[in-house]
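Written out below as structure tokens is the structure these notes cover.
One chain of protein is taken out of this complex; the other chains stay put.
Each chain gets a letter, A and B, in the order it is written, and its residues are counted from 1.
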Amino acid sequence: MNPSNSSSWVAALLMATLSNATPLILAAMGGVLSERAGVVNIALEGLILAGAFAGAAFGQQSSTTGMIAVLIVGAALGFLHAFLTQKAKMNHVVSGLGITLLVIGATRYLNLKFFATGLNIPGIDKQVFLILACIMPFAVLFLLNRTTFGLRLRAVGENPESARMTGISSALPRYAAVTLSGILAALAGAYLSMGDARTFSTGMSSGKGYVALAAVIFGRWNPLGATLGALFFGFFFSLQSQMQIFGWKLNFLGVEWTSPILLDTLPYVMTLIALLSTVGRATPPAALGKEED
Amino acid sequence: MSYAVGTLQLNNPDTALIRMENITKRFPGVVANKGVHLYVQPGTFHAVIGENGAGKSTLLNILYGRYPQDVGRVWIAGEEVTDLLHSPADAIKRGIGLVSQHYALIPALSLIENVMLGAEHALPGGFLARKRAEARALELSEQLGLGNLPFSARADQLSVAAQQKVEILKALYRGAKILLLDEPTATLAPQEADALFALLQTLTAQGATIVFVTHKLREVEAYSHAVTILRAGRNVGDFITAETQRDFLLQRMIGTRSGTPLNTRTDLTGAIASDSTYPMIGESPFNAPFVPQPPTSSPLFQIENVTILNTRRAAAVLDINLSIRIGEIVGIAGVDGSGQRELSEAIIGTRRIASGKLFLSGRELTRHNVRQRQKLGVASIPEDRHKNALILDFDLAENFLLGHERDHSWGGGRLINRPRILGIVDEIIRRYDVRVGHHGAPTLAQNLSGGNQQKLVVARAIESQPRLLVASQPTRGLDVNASEFVYRTLQGAKERGLGVLLFSLDLEEILRLSDRVAVMFNGRIVGVLPRGEATAERIGALMTGADSALTLPQGGQLP
Partner (left out) sequence: MTGKVTMGGSLGKSLLSILAGLLVAGIIMQVSGYNPWQAFSALWQGATGLHTGTAAPNDLSLGAGKFAIHLNRYNLAQSLSKMTPLLLCGLSVGLGLRAGLFNIGAQGQMLAGALAGGCVGFIGAPNGTFPMVLHIPLVLIAGAVGGAIWGAIPGIMKAARGVHEVISTIMLNFIAINLATYLVTHNLKDPTPGKMAAQTAPIAKSAWLAPLVPGANLTAGLAVALIAAIAITFLFRRAALGYEIRAVGLGADAARTNGIAVEKTVIRTMAMAGALAGIAGAIEVMAIHHRFMPSVSANYGFDAIAVALLGGLNGGITLAAFFFGALASGANFMQLQTQVPESIAGIVQAIVILFIGIRTFKPKQSVLVAALLDDERRLDDEPF
């Protein structure tokens, strides 16, 4: 890797950005669907982790089995979140956090129990996920604006009582939206374990679920905007590894700014800055997070 | 009217299109409908009248399937509706449409999306057939004489009156032959209401049946064929409108309740006698002597060239001027969206002013926050009491303390003196006759009826001995007694030298109370009329922007 070869590092950076953005995009699309239907989805982090684990645990022999497991686990947990928030009338944040903590605890436990000696899986080519990540934003956009399902989803996220007066139940679109978001987030996790690392490690989602949610807000709950946000954050995730590869160093005022530990903070810092800049202009779906029946 | 007197078979169950019998509906703590019957003949305009709380909306909602009745049977077009889990979808299938203030169009969706919602007639695969829907909606719209509507525009870009017309369109789009309307003219200017009735008459001419809930007898007289009166949850009479008198209807509506003289209800501009049982501010439980304001010629409160922006950076209020004097009630009339809300918030201090100034007794308030304004003597009766005035999970003592939690004479300060505030609130409950049940001051606010909640809010505002009182929609959702209490309070406040700003969408209220009426339209003040010249017609014209030739010069130069 020759640092002076400018086109190669740009290309490498772009590729790394796309790779890092892939799980963010997938999870963000799930976030868009869920939130546009009125359900806050803090569980994205847990859903990603669950997908990562399911893909790794069941993908040891056959990647197809792994993917099926991912879809099932994602759908099940998504459905759980929908059930808790709609039927049990749970506060959306509490439900999301509870599910996330449950997944963290369960994956840690199961990982220790079954894979204490390590886990290696054949995995899936990253390209597959990349293609998915390219298609999904348009698919979600189309779904929201051009289909009956999408219209009802948006209506229910804005004003469920008015929607009900036109004869639509708010339950069906919400359950469907949140279950779908579970599947999408689980796919994001599958990328992490099956597409990227080819193994599972506890905490491998490292906050990406929250960053994806920030991308949704940053993108004003619009699938294309959220994708741009995901790319933006993905860029910063990739900086750390790229700078290491290209051997760049910057020491200034006694601080090693290019230390991987510090670079690791960049995506999180940028998330904060991004949120500071847009909020106040973007209005969320009117019924987002409201619990009144 | 297409029915000659005598041919309308008023209560004939066999010919009735809508037949409801022995309907009883209970909610926690309240029986909304008690054994009510209703027969609506096909092709009629049938009014259902009663005071706030009589159970009219409940009946309508049951008919529309919003919730099922506890007891009773319903037939539509001769067919009994036996499915108790009857939902709005069912009602729509049977050709019933509901136009309700509260559950109207969804603001963020476009007009055509609102019209299509639930009746998408989608293409195979679930794809929306937008063009087809627009074509059909346009056709309907022209049939109704509404012309070309901006179907791609967001619903919240339309005025309330226009949105209401779209709601009717929406019902017809689904093939509704029966239209239920729940107090549709509550927030409309007179001219807009006239337009609505014209539309409804077109519909009855085309064979539709209309059930119209209202408390405005004028409308009943002018448009309905038949009228049903509800009182305290019961049906107290069905009549053919042409055969009744307004006074008779009024009497049936309110019964013979003591303390509410009939003549204060019949007409718009009669003066209100201030009630001598009204608690004197000077005898407030805080034992502070009342100091009447010395009469001066300079205004109490001045609004100078004020412009206020809304969240989309457009001008909600544009360059307005207005002053209020001591001992006067200035009513601000206008339709929903004319800038009333933004202006009232800016005066209270919860909304920033983009440019211009506010003065209270010559002192500039423009950059002051809410607390500072409170200290200088601005008190408010906010618009949405559940959202802005009270904290429902707090008890009455805590709610009364709200805004004064650092004030020693109220029982506040660094540390809160709970026994003191409890005592004060018990006294307030007694003086203002707030019905709280057994527990007194520690009752939670959410357990009070709306009227009693509002009494507490009003008491809190008045007892802070303000100089300027800002009241926004103060009688919304209140029954007659509670409304009268509010009116007497405002009247008494004015007599004691306060300046009162009354923001209201209810023209009758404005006309009864105001010494002067300022009319807002599209964020501007388009006219200020003194009491003698303020009539519903003139104000209505100004409210809808129709008649700027009648305006007086804005703001400053006032008689």
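The rule we apply is simple: a residue touches a chain if its C-beta (ideal position, glycine included) is under 8 Å from a C-beta of that chain, and two chains touch if they have at least 3 such contacts.
Just so it is clear, the structure is predicted and the values come from calculations on it, not from any experiment.
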item: Partner chains on view for the chain not depicted; value: A, B
item: Options B:K93, B:H121 or B:H386, residue touching the unrepresented chain; value: B:H386
item: Sole contact to the chain not displayed, among A:Q60, A:N145, A:S241 or A:S259; value: A:S259
item: Those residues of chain B which, in the complete complex, touch the missing chain; value: 27-30, 32, 52-58, 61, 67, 100-102, 182-183, 231-234, 236, 255, 257, 348-350, 369-371, 373-374, 380, 382, 386-394, 398, 401-403, 405-406, 412-416, 418, 435, 437, 446-453, 477-479, 481-482
item: Interface with the unshown chain - residue positions in chain A; value: 40, 42, 84, 88-95, 97-99, 101-102, 104-106, 108-109, 112-113, 206-207, 210, 213-214, 217, 254-256, 259, 261-262, 264-265, 268-269, 271-272, 275-276, 279-280, 284, 288-291, 293
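Criterion: only the chains that are shown with their structure count from here on.
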item: Centroid distance [mean C-alpha coordinates] between chain B and chain A, Å; value: 45
item: Of chain A, residues touching chain B in the complex; value: 145-152, 154-155, 158-159, 161-168, 283, 285-286
item: Complex contact set, residues of chain B against chain A; value: 64, 66, 87-90, 92, 98, 100, 102-109, 113, 116-120, 122, 125-128, 170, 311
